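Okay, structure first, notes after.
The complex appears here minus one protein chain, its other protein chains still in place.
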Amino acid sequence: MGYAYYPGCSLHGTAKEYDMSSRACLDFLGIQYRELPDWSCCGASSAHSVDHTLAVSLPARNLTLAEQMNLPLMTPCAACYSRLRGAHHALRSDPGLAKKVLTVLGSEYKGRYEPLSILDVLYQYGPEAVGEKVTKKLKELRVACYYGCLLLRPPDYAKFDDPENPGKMERLVETTGASAVDWPHRTECCGASLSLSDTKLVVSLATSIVDMAVRHGAECIVTACPMCQANLDMRQRGRTKLPVYYVTELLGLAFGLEPKRLGLTTHMVNAISLLRAKQLA
Amino acid sequence: MIRVGVFVCWCGSNIAGTVDVGKVAEEAARIPGVVHVEQNKYTCSDPGQDSIRKAIKEHRLDRVVVAACSPRMHENTFRKCAASAGLNPYLVEMANIREHCSWVHSDMSVSTPKAVDIVRRAVAKVKRCVPLHPSTIPVEKRALVIGGGIAGIQAALDIAEAGYDVTVVEREPTIGGRMAQLDKTFPTLDCSSCILTPKMVDAASHPGIRILTYAEVEEISGYVGNFEVRVRKRARSVDEARCTACGICILKCPTSRDSEFNMGLGTRKAIYMPFPQAVPNKPTIDREICRHFTAGKCGICQKVCPSGAVDFSQEDQVLTEKFGAVVAATGATQFSVEVYGEYGYGRYPDVITGLELERLISSTGPTDGKIRRPSDGKIPKTVVFIKCVGSRDENKGYPYCSKACCMYTAKHAILLKEKIPSASAYVFYMDVRAGGKDYEEFYKRSQEMGTRYVRGRVSRIYPLDGKLIVQGEDTLLGERVEVEADLVVLAAAMVPQPDAPEMARKLGISYNQYGFFSEAHPKLRPVETNTAGVFLAGTCQGPKDIPETVAQASAAAAKVISLFAKSELSTNPNVASVDESLCSGCLWCSNVCPYKAIEEKIITERAGKETVTRTVASVNTGLCQGCGACTVACRDGAMNLLGFTNEQILAEVEALCL
Amino acid sequence: MSLDWQPKIVGFTCNWCSYAGADLAGTSRMSYPASVRIIRVPCSGRINPVFVIRAFQRGADGVLVAGCHPGDCHYSTGNMYARRRFLIARRFMEYLGMDPARLEIHWISASEGQKFQEVIKNMTDRIHAMGPNRKMREIL
Amino acid sequence: MLHISKHNLLSLLTHASSSWQVFCPSKQGSTVNFGWFEGTVDTVAIPVNSCKGAFLPQTEELFTYRGTPETGLSLTGGFDGQKPVLIFFARPCDARALTLLDRVFLEGEYADDRYRSRRARSVVVTVGCKSPLDTCFCTAFGIGPDSKAGSDVFVYEDETSLYFEPLTEGGAGFVAAHLAYLAEGGTPVSVMEELRRAELPLAGRIWVEGMAEMLDSMFDHPVWEKMSARCRGCGACTYLCPTCYCFSVFDAPRGTHGKRYRSWDSCQFSDFMLMAGGHNPRPTRKERVRQRFMHKFNYGVKRQGDYLCVGCGRCIRACSVGLHAASALFDLKEAGR
Partner (left out) sequence: MNDLREQLKEAVASAFSQGRVRSFVCLERGFYPFATMPAILHSGSDADRVEIGLADAPLLAKYLLDMPKPAGIVVRSCDALGVSRLIRDRRVKREDLYIISISCPGVVDTAKIPMSMHRITALEKAGDALIVHTALGPTELPWSSVLLDRCLACVSGAASTDADVVLDDGRGKPPAPVDYSEIDEVEHMAPDERYAMWEKEFAKCIRCFACRNACPACSCRKCSLDLPEPEWLSRAVILPEQFMFHFTRAYHVAGRCVGCGECERACPVGLPLMKLNRKFTRDIETLFGVDDARIPRDVEVLGTFLPDDPEEFC
């Protein structure tokens, strides 16, 4: 068994560290995966506002490739996850569309496997089992888990967790020995898609999210979305700056992996100093 | 030889305007078996009906086809007409050449041949009609009311007043239902207990009413006039006859749990009365928590009881009784608002539901009528009300309007202002629905008292520094709204009881997609069900407020009374019928019968020189409603539906395809 | 096929919903093609799939089976059985080579006169385009 | 002798079908069946059904009527002008069976019009049986792989060619009409010899001499009970039997018009003898199975002078539970001892 691994474009660019840390964690846990050969862009953030068939065909191509490998497709990127899930859902529920997409792709997508987020994969592995692999407890690290939009919405198909009151990320994070703070803005939108077109608005959104985390005692934010990470990391303007980690970075740390191997040196807000201060890195 | 008479109706110009009636009559005359055809301007009129009667006699007709309007309109009229001429009424068939033909086609060249086909169909069918005779069944003049809330109490009182015996079955230890939990009632703000408890006492003391509390209906079989009902009366562990309701047992009981009556905002003992005015006014032991039952220890209540009423050895009683009619008044429950993760109910103690607020306002409630917020007991200064929680929401709740919430929220806002004049109230709403006598005025009054109505949904509630931050949108202003509240009240929707589908199955009635019981007709038969003899009262049929519930309960009672006024009932003769010679006795037909009307019967017959017994299906014509699902399940062709037989339908198909 | 050829559609409708829906189309004077001839049965659960084959045998170009919406059955569950029966029977007829468009199953309530009208219009159009049915049909 | 290369057979038949209705074996799905020629022919296998359907179709329309007695009736659907029937590649048993059917439909007080007109100008071309099946036992009835009774043309088959020997005037006419396809010369002596010597595996086990007389006293014998116990009551044996000829006549009324049909019927069906009043003289399988074999081996001999069985073995192949003429003859013999 195992999974087809779909990094997506972000993980080859701005979110390189997410790719690094994801692979590091999967390798460490011994989860079998193969990078989807000849994968292509899922069309996230723009295709679906342009052309519905295109927006489904792009992810469908990757889904079909994975299905041909007889493997479920897994991606760390929340935006890719959203597009893949959306296409999977659309193709399974709309035979007319499926036919159209078939003519585009030339091969049929049967939808045997649900596309997964890396969080699903870790969850399938089991939080307890993950916890058993932790060698370095991230004790006294207070973390605000931040889900953003794409993992949870629209709930028709995103379905990673309860869209209004999720908790799966907290459970994973707590396996590392860190404590997850209870805070309200876990599912607030950070505005990433407007990052360039309405920067002012985005700054205020990002800042209010980080501030709220600070008010609830968080020392850092953890996310599973390259868009959120980049946006929060870059656009926060509050008095206290919080580092924004990928969930796989924290897990990697807890597994005792080298911060460099996890890409922790590539953050905007210094991601190492907090860890140093806590003697975690 | 069969002698069919065909009566083609002009219906003034309704038919004759677009169908060549003369041509239809001419063609009808050519159909084998038709011996008489005539046309009438209005066949349903007195002269029209006379002509049918006359023709039956003159032409010795033994079958009649009336080509006119829909059978749903006049089938009964013409059946009666035929009966008055001595013809069995079930030998009449209608050809619907008006609704299905003249009214929907304007071109005579297509409507006329179609009308001819329709007449052919009717003739083909009527030739295979046989005389049918309704049978009669006796009526057991005792009513069962399931549910002892205000609906059940009202229905029981009305039926008993008419002189018939009523049994009320209530699963809680007391009657009273939801209404007993309420503090005040809108729009008059009179005290709920003050108007309910006298009725509870009336019911309890009425000689015609027997109340079985702590009891549940387990099974209902039989049919209108003759239901057989099995009721399980759970062991109360208290001898009701001996108990004097002194209350010492309750006082001394060492075990307690959250009080259901107080919506978990207070506690009650293991031996308890849900509330002081409970009827019957006798305690009940909750065996789930009572230490005598859980640990085999304790027994204090038994020791302290001055009259020796506590009886740990009491056992459930199972009663099986006959009733002629059943009123379902099983009520509704409150939507599980935890589904709305954004409101944080369950995580934040100061987010409560409307019913919980009722208990906080009520002087018999856990705070003695002082509104205190659950987290720290502080008097709230700012209260946010959110309406449509679970209702009018296809994503998380139900699409329907829960109907009473607008008014009870207005009531809550008014009561809040009365109790805490300095408090401010915000109501987030989608629409305010105040249709009802004095309702709009009541809503206005809540506004006038300073309640701020914000049209919009709340997107998130989170605690911050001891407050609840309520984020939402004012869609009228197009702005985000943020309120720092001390208490948030969710107007949770009324939803069906979780076991409503199971109850519906016991009753043999249908329910809608949500679980509310379905009435026979939404407009014209609102308290009847598709199962004769089963009537509906109150919120089990859909969300309702108290006045509506009481009105419907009385209506259901009236239906029961008019049923009981007859000494026997005649049944629909269009029922299933078994040809025993063909029946293999597989009984698969009984599986699909919604009325459990098909039973197993052992017959004895001669086969060659031997006498053998075998099983066949047998239809209880009192139960059968004539749906015909069994006929299709029957491969043998043994099961048929009188009035819609296989022979008839196949002949109709053939006639239409000629 | 002549230009004015009109398909012959046999409609089996339940008494309580779909027949009443057709009545409502009538009282509302909603015109539709004169292709359909209705056989009234108490419930869609009374409609034997074999009746459908018989209709095709005898010369129907199309067959409509109509009942109350699931959940609204006058007899509470008749249409649920009808749904099961026709889910498989329709597939089977198709498997035998019958064109699926010639058998339609619809849920039409007593208040859906307009839906009845539309169903008949659409069905007639489709079958008109296909021409007369020859499959399973006896020649007389 | 005139002969034709096997390769040319199809063109001969195609030509023949312009003036004849050709009834021949062809592959139909998993089996080879007799049927009207549709461009293919199978000369190897012995078909599962017999060729009786060419003269007594399983279902035939007798007429179509219109109108009512009141308005006047009209009948249509006459039977004439059809091409004569050519049975191509009957087996000797099939040809013999046709002579038995002829006695029923052509002799006696009433001759059946339909049967007669089909049979009148028909030509039966029979091929000698070079490789009889495990189920063949025609020799028990005095037939053999080279028997010519009932045939108009007899065909000898060697590896490459078919040799035509006309036996009757009709047969000669058929051969004459197809001379273009036939070459002169040679006598298939070795084939004739082979046919004479061909051995039937069942021949030794089946015994019919005196069977009719023996059965006279066996009407109430318990063997019928035993034999019929495994009968499933279908009509496969009778419908595939070349000598069974029972039929029924019925109407298919459609309003004021309709058709009258004649269809095969089977004595093995429970309702075969059902009377209008509900009485059934053959209520159980015992009576029905007895009827079938008594008819074949006793009544037939008495009425028509011959066993109504030609040992073709079709019932052996048809029956899923091994109840057939051969097993019946065997069991009856055992029982009658």
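Labels for the chains are A, B, C and D, by order of writing; each one numbers its residues from 1.
As a convention for this text, a contact is a pair of C-beta atoms (placed from the backbone, for glycine too) under 8 Å apart; a residue touches a chain by one contact, two chains touch by 3 or more.
Keep in mind that this is a model prediction, so the values were computed, not measured.
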### Task
From the touch rule at the top of the page, work out which displayed chains the omitted chain touches.
B, C, D
## Note on the structure
Contacting the left-out chain: of D:S18, D:S217 or D:S320, that is D:S320
### Contacting the left-out chain in the complete assembly, out of C:I39, C:M98 or C:M123
C:M98
### Message
Using the document's definition of touch, tell me which of C:W16, C:Y81 or C:F116 contacts the absent chain.
### Response
C:Y81
### Message
Tell me which of B:P349, B:G369 or B:G637 is the one touching the absent chain.
### Response
B:G637
### Query
At which residues does chain C meet the chain that is not included here?
49-50, 53-54, 57, 70-71, 77, 80-81, 83-89, 91-100, 105-107, 135-138
### Query
Tell me, which residues in chain D touch the chain that this view leaves out?
28-31, 33, 35, 48-49, 58-59, 133-134, 201, 229-230, 232-236, 238-240, 248, 250, 252, 259, 261, 263-266, 269-271, 316-324, 326-327, 330
### Query
Taking the full complex into account, what residues of chain B touch the chain not shown?
581-588, 591-592, 615, 633, 635-637, 645-647, 650
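Please note the rule applied: only the chains that are shown with their structure count from here on.
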### Interface with more contacting C-beta pairs, comparing A-B to B-C
B-C
### Summary
Comparing each chain's Cα average against the average over all protein Cα atoms, the nearest is chain C
#### Entry: Distance between chain centroids, defined by C-alpha means - chain A, chain B (Å)
49
### Message
Roughly how far is chain A from chain D, centre to centre by C-alpha average, rounded to an integer in Å?
### Response
79
### Message
Multi-chain contacts only, two chains or more: what residues does chain C have there?
### Response
58
### Message
Can you list every residue of chain B that touches 2 or more other chains, as numbers and ranges?
### Response
654, 658
### Message
For the complex, give me every residue of chain D touching chain B.
### Response
68, 71, 254-256, 283-284
### In the complex with chain D, residue positions of chain C that touch it
58, 140
#### Entry: Contacting residues of chain D [partner chain C, same complex]
64, 254, 257-259
